[in-house]
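The complex is shown incomplete by one protein chain, all other protein chains being positioned as in the whole.
Take a look at chain A:
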Amino acid sequence: MTTTQSAPIIPSFDEEETGRTLAIICSKGNLDMAYPGLILANAALGEGIETHLFFTFWGFDMINKKTMGDLKFTMLGNTATHMPQGLGGLPGMTAMATHQMKKSIEEIGVPEVPEFLQQIVDSGGHLWACRMSADMQHLEEADLYDEVEGIISASDFIEKTDGAQLLFI
């Protein structure tokens, strides 16, 4: 049915200032576990939501200059590949699975981790590194992705994201 509106319909893009904030804790360093946080952060930023990412434990691999471009995907312990678990332990399988996943991700136009982080920062997102993880791995700011705003404690992060919705990945 066609209805004609006398007043124009205008989307309410900025109608209500909700002050919504999203805090995402990235604690995994596997390639497949890096993307959910990045994608959600990117989506939130595109909706005008203030977004902070906190990299901790293995999530540090995502912002460590040495590892960030070389995250891996393994079939081991991941039944979602629907392959026999033993296969994942064979030599070369992790490399193959990683290559395959990177290819699939690239095919749908999604960037690799370092470029994705840049996109998030360009969209106004904030990146924070976990103090304890840095100490554990003997890393300093110079070892981390340049756009990381600082190495902060867990309590600092909780303070910074007061009232935020929180995602732990």
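Of note:
The rule is short, and it goes like this: a residue touches a chain if its C-beta (ideal position, glycine included) is under 8 Å from a C-beta of that chain, and two chains touch if they have at least 3 such contacts; residues count from 1.
Methods note: contacts and distances are computed from a predicted model.
Think of the chain that is not pictured: of "Molybdenum transport system permease", "NADH-quinone oxidoreductase subunit J", "TusE/DsrC/DsvC family sulfur relay protein" or "Electron transfer flavoprotein alpha subunit apoprotein", UniProt labels it "TusE/DsrC/DsvC family sulfur relay protein". For the chain left out of this panel, the touching residue among A:Ser27, A:Asn42, A:Asn64 or A:Ser133 is A:Asn42.
Along chain A, the points of touch with the absent chain fall at residues 2-11, 13-14, 39, 42-43, 46-48, 108-111, 116, 119, 122-124.
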